[in-house]
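A single protein chain has been removed from this complex, and every other one stays in its place.
So that you can tell them apart, the chains are marked A, B and C in the order they are listed, and the count of residues begins at 1 in each.
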Amino acid sequence: MDRFCPKARGLTVAYIGGGSRGWAWGFMKDLGMDHQLEGVVRLYDIDRDAAEKNCRIGEMISSHPEARSHWRYEVAGTLREALIGADFVVISILPGHFGHMRSDVHWPERYGIWQPVGDTVGPGGLMRALRTVPMFVEIALAIRDNAPRAWVINYTNPMTVCMNTLYAVFPDIRAFGCCHEVFGTQKLLAEMLEDLEGIKGVRREDIRTGVTGINHFTFLYSASYQDLDIFPLYRRFADRYFRTGFLKGKDDNWMNNNFDCSHRVKFDLFRRYGLIAAAGDRHLAEFVPPWYLKDQNTAKEWGFSLTTVDWREKDLSERLAKRAALLSGAEPIDMKESGEEGHLLLKALLGLGDMVSNVNIPNRGQIPNLPENAVVEINAFFSRDAITPMYSGPLPHGLDALVSRHSLNQLGIVKAAMNCDWNLALNVLLNDPQTFRLDPMDTERMLGEMIENTIDILPDAWKRAHKAGKEA
Amino acid sequence: MDRFCPKARGLTVAYIGGGSRGWAWGFMKDLGMDHQLEGVVRLYDIDRDAAEKNCRIGEMISSHPEARSHWRYEVAGTLREALIGADFVVISILPGHFGHMRSDVHWPERYGIWQPVGDTVGPGGLMRALRTVPMFVEIALAIRDNAPRAWVINYTNPMTVCMNTLYAVFPDIRAFGCCHEVFGTQKLLAEMLEDLEGIKGVRREDIRTGVTGINHFTFLYSASYQDLDIFPLYRRFADRYFRTGFLKGKDDNWMNNNFDCSHRVKFDLFRRYGLIAAAGDRHLAEFVPPWYLKDQNTAKEWGFSLTTVDWREKDLSERLAKRAALLSGAEPIDMKESGEEGHLLLKALLGLGDMVSNVNIPNRGQIPNLPENAVVEINAFFSRDAITPMYSGPLPHGLDALVSRHSLNQLGIVKAAMNCDWNLALNVLLNDPQTFRLDPMDTERMLGEMIENTIDILPDAWKRAHKAGKEA
Amino acid sequence: MDRFCPKARGLTVAYIGGGSRGWAWGFMKDLGMDHQLEGVVRLYDIDRDAAEKNCRIGEMISSHPEARSHWRYEVAGTLREALIGADFVVISILPGHFGHMRSDVHWPERYGIWQPVGDTVGPGGLMRALRTVPMFVEIALAIRDNAPRAWVINYTNPMTVCMNTLYAVFPDIRAFGCCHEVFGTQKLLAEMLEDLEGIKGVRREDIRTGVTGINHFTFLYSASYQDLDIFPLYRRFADRYFRTGFLKGKDDNWMNNNFDCSHRVKFDLFRRYGLIAAAGDRHLAEFVPPWYLKDQNTAKEWGFSLTTVDWREKDLSERLAKRAALLSGAEPIDMKESGEEGHLLLKALLGLGDMVSNVNIPNRGQIPNLPENAVVEINAFFSRDAITPMYSGPLPHGLDALVSRHSLNQLGIVKAAMNCDWNLALNVLLNDPQTFRLDPMDTERMLGEMIENTIDILPDAWKRAHKAGKEA
Partner (left out) sequence: MDRFCPKARGLTVAYIGGGSRGWAWGFMKDLGMDHQLEGVVRLYDIDRDAAEKNCRIGEMISSHPEARSHWRYEVAGTLREALIGADFVVISILPGHFGHMRSDVHWPERYGIWQPVGDTVGPGGLMRALRTVPMFVEIALAIRDNAPRAWVINYTNPMTVCMNTLYAVFPDIRAFGCCHEVFGTQKLLAEMLEDLEGIKGVRREDIRTGVTGINHFTFLYSASYQDLDIFPLYRRFADRYFRTGFLKGKDDNWMNNNFDCSHRVKFDLFRRYGLIAAAGDRHLAEFVPPWYLKDQNTAKEWGFSLTTVDWREKDLSERLAKRAALLSGAEPIDMKESGEEGHLLLKALLGLGDMVSNVNIPNRGQIPNLPENAVVEINAFFSRDAITPMYSGPLPHGLDALVSRHSLNQLGIVKAAMNCDWNLALNVLLNDPQTFRLDPMDTERMLGEMIENTIDILPDAWKRAHKAGKEA
């Protein structure tokens, strides 16, 4: 092997949820554009047809003239078939359909609960967890039995709950969860450097950040660019744009972009807690009492939008159209890299270049005032066959209670989901700040309805549990 | 010394807040009725006249024909004078007057926050902490310098915050906090035994209870009478009286008794969390989201009353009248024991009889999912010169987040109070469930007003801090 | 039920090792002499004949005119039969025969290692663990499957290793280990009270002791009698008898009593570490570097004897003769109580009287500087259906390293025994102070020989492991 540019060949990647419209394409292109990696990707999806289609797209990427490596693509018929002997496992699944999601996101509106995303915390996050956890139990067992030493990358939400499940079922699993929300904040900081200091062309990966918290409620406790401390700059930045939001480069219709925001929530949280919140405002708003979500209008005033399921449906149909176009050749494959780090982490684990990245992994004391073993989002050092957690230190007073509430709840949700425990499900929902304004009887009724709405995709025991809960 | 009935003579007890109208009398009578203890009590109070009057009442108790021991009483002119060489220190102070208390309890009503007690958590508890912590800093330093090995019993509220302060300032202090709320629950359980099972005459101290949580939000995770498990009985009891409340022995006007309750909140919490809440419903209701405190009427429906400061003023004037009557001899001293355990704990520490009691002490791992070193309310074993914390185990899922929120907040409050940190004070208040329905700007305004209302009794730095906060 | 003298009837006790010559008789008599307990004892032993004989002795006890309760006795044919539905499980087994024990205790003498007991630490303790752990794995699984909520009392040595095994295999087991070594020290303190202060008739259970450490290397960090602090007295006592030993009531031949000692080791350890060592000197000497065990003579000088296996054989044959005499009626049953606390702990767990006792249970933070979850010997509070660990605090500097070495080793031994890991077995043995003077090659050779000596009673894998070890 050429010691001066080592390559890893013969790799086996199992992709659970390999029919994904979006994530999978980016990942396959990132692999194709990397000259140091080669092997086979096994696509597994309960929607086998989607996996077949992605397999063909994968092959198109592999044979693209710009491709720098030539991966093979296969469709796996079973989870076991996908996993056996895999070096890496990617999990990116979406249990349920838009009907379920509609209940998650919009049903609570009847009770005055407005959820900009509804996939992490709040009633939407809970329901999504109740149907996702059982699948993660199955996946964890399959990994334990077929690929116990594989590195497992999860992209599925609700991230923390999914990761907690993997480790609860198979404590020795080598899994980590990746999320790009922090990257977005790094980009914002790069824009800030230009806006405030005229420093141009800074890449987001050159912004060093100290990361702490939990997924989608993540915070930077330090940030720097080269020898520059970003915190004093950010204080000025937050003060300057607190009222207007930071809208640079956004046209008048930016609020229609369901993922964009004006960062006002971020600025408000910074002024309160002194840390830089590192997720989209839509996510952040769901973790605190309904300060930013009293009603639809409040969200608008704070400069972020509520992503509707209608929008998601439209978005999917566009992606399906795009898939058809790609497959038919009507639209050429564009080999642009995704901006995600998944394949780089994979390279680091192969010994092809160390890197620091924020990941979701169990807390082994890195955040001393969050529960030991609860999954947290922190920096880790990726190197050959190792992910080394880096110490974040305790969350500051004031913020600690905000985060630990969710961290404890997420452990409870896994237990409720694994045991179909109606009472515990209700209790964790009562702990969620989005329900704080409700009479607990209303919270209970809402939970019952949301379970009924989605009972077709929940374990059978929920029928009985729900019934018992109602009678109690 | 007679080995078969050992006595402790020559004891020195320092009573900080020795002018107390009520607590002090009970404590002095308990001492006078115990034949194994004798010594001197030094009464110290910033209201020296009140201490003088209690000194005379103490002497009347000592010379009462029913008295079984003859304690001496002295008035100490300074904290140092009271403490030097003391074996035991009792702290029972009440910083501020009814004007301050009126702001604590009633001002938040303008924002829709109804507080049944307002002395532990919520805006009232915070304000009371801000003025009490500085005095506890002073007391802790004085104990460190004058009586470092003394056993220190605190009765002052907010209990947890006061205790956290003592240990923050002087980590080697041998202090514990006593509160009788658990006793009240033990009495309820004894009444339940009669009501459900016809078992009569059970003394509250014969009900064994496993105690966990924090002061005024305390829970029993086990309870038994002899070989009888009380939990299955309590489940029946809670179900039977959930709607009506348990009102045995209460006349139609019981709701006018500002401390009484129908236990409906207790029953509701039991049905949710499976543990027996062990404080008055008035206290419990303040620790959760405003389930029981949406408005005045909700409290009434749940069968507990909101203690007004008017009532407290009337109550005090009655106690002052009683004091005058006692001193003039118009009313005879009644040597009935108080039902408190203070003197018994003191005896246990002297080696005159071991006992288990619930106390407020720093968490050394007894509740693994509350912060290490935060003060918690748990059982401890009292024996000669030792208080041994007993392991409670983790709080159950669902309840954990409810309690840890306050536990973390209480640590933050001590820091905010010691540093006059306006921003931290606001942040912890925003974490308090009583403010969850408010716009954070309103919470901020309310805090500013409450600081202004009581600025005369707060450290000077609050003037500046408050101003800076307003400008920020 | 009579609430003023409650009784527990219909109890089921499973006795594993029910053929025991000694322990079982005392336990059966203790049960027979207690008027509050009644039920059935199921005796199980791999030596079924011994169980049958004890069953008959049990029946003789039950029908003895002095008996205050009438237990039934049965012989169980299998572990499962003994356990199913049991309320309590007693484990008191002795794997192997004198041949094995002879290798444990005497073989190391060839290498200059003199072991007064050889059943806890050192080469003897390790070997005994290697053959006992597999049986405890089996017992733990059987309890998990047949009596998961039973309270389990273990008397088997090596105590800590056995207890660690039970919890490793079945983490929810409700097991505790009892040992009477602390009682012996309490008796010594009672004798001291008479010797120094003329206080007569003090019962050992009236000496209050704070207990910490690990089994057979246990320490008192506090001790009192009523209001009397025993530590200053013990200092005088240790100084007075340091050179001569405390021999009160011992005749010239006391050294022939294989269990007795002059307490010089205890005094020496007190003078070094300031805590009262609470086990026989024979045990204590095995836990430290060979200070007291350089050779046979050193032991003699320090006033304790080395228990030989010859003596143990003779002792057993006397007990077998006694058994025959009891069964034939040649010797009457003497209903004297044993002085053990087993039946009292059982009563406490039934709600018939709380008590504090020292037990061997997993460390849940009670000794913060020993490993979390390692089994330690500390006080616990026994009450209805609960054993509540009491906080001991950290071991003092200097002593901490002595104890934690063994505590860590004991965890390693369980792992070595469960995995038949030759290399780990050697490494833990190299950590044992009894091997410190040896060349590690000699330690390795000795271990190999001791495994060979007892290979008939070890799991098969040791044959292979040992072979691989030798070849490596």
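Details
By our rule, contacts are C-beta pairs under 8 Å (C-beta built on N, C-alpha and C of every residue); 3 or more make two chains touch, one makes a residue touch a chain.
What you see is a predicted model; the values in this text were computed from it and never measured.
Listed by label, the shown chains that the missing chain touches in the whole complex are A, C.
When you scan A:222, A:423 or A:453 for touch with the missing chain, the hit is A:222.
When the full complex is taken into account, the listed residue touching the unshown chain is A:350, out of A:43, A:60, A:192 or A:350. The omitted chain makes contact with just one of the residues A:262, A:379, A:409 or A:443: A:379.
The residue touching the chain not shown here, chosen from C:8, C:113 or C:411, is C:411.
If you put the missing chain back, the residues of subunit C touching it would be 271-273, 289-291, 294, 369, 371, 397-402, 404-405, 408-409, 411-412, 415-416, 423-424, 426-428, 430-431, 433, 435-437, 439-440, 472.
Interface residues of subunit A facing the missing partner chain: 1, 3, 6, 8, 199, 208, 210, 222, 224, 226-229, 350-352, 354, 356, 364-366, 368, 379, 381, 383-386, 388-391, 393.
In the analysis below, only the chains that are shown with their structure count from here on.
Most remote chain with respect to subunit A, judged by CA-atom centres, is C.
With each centre defined as the average position of its C-alpha atoms, the distance from subunit A to subunit C rounds to 53 Å. Looking at subunit C, no residue sits in touch with two or more other chains.
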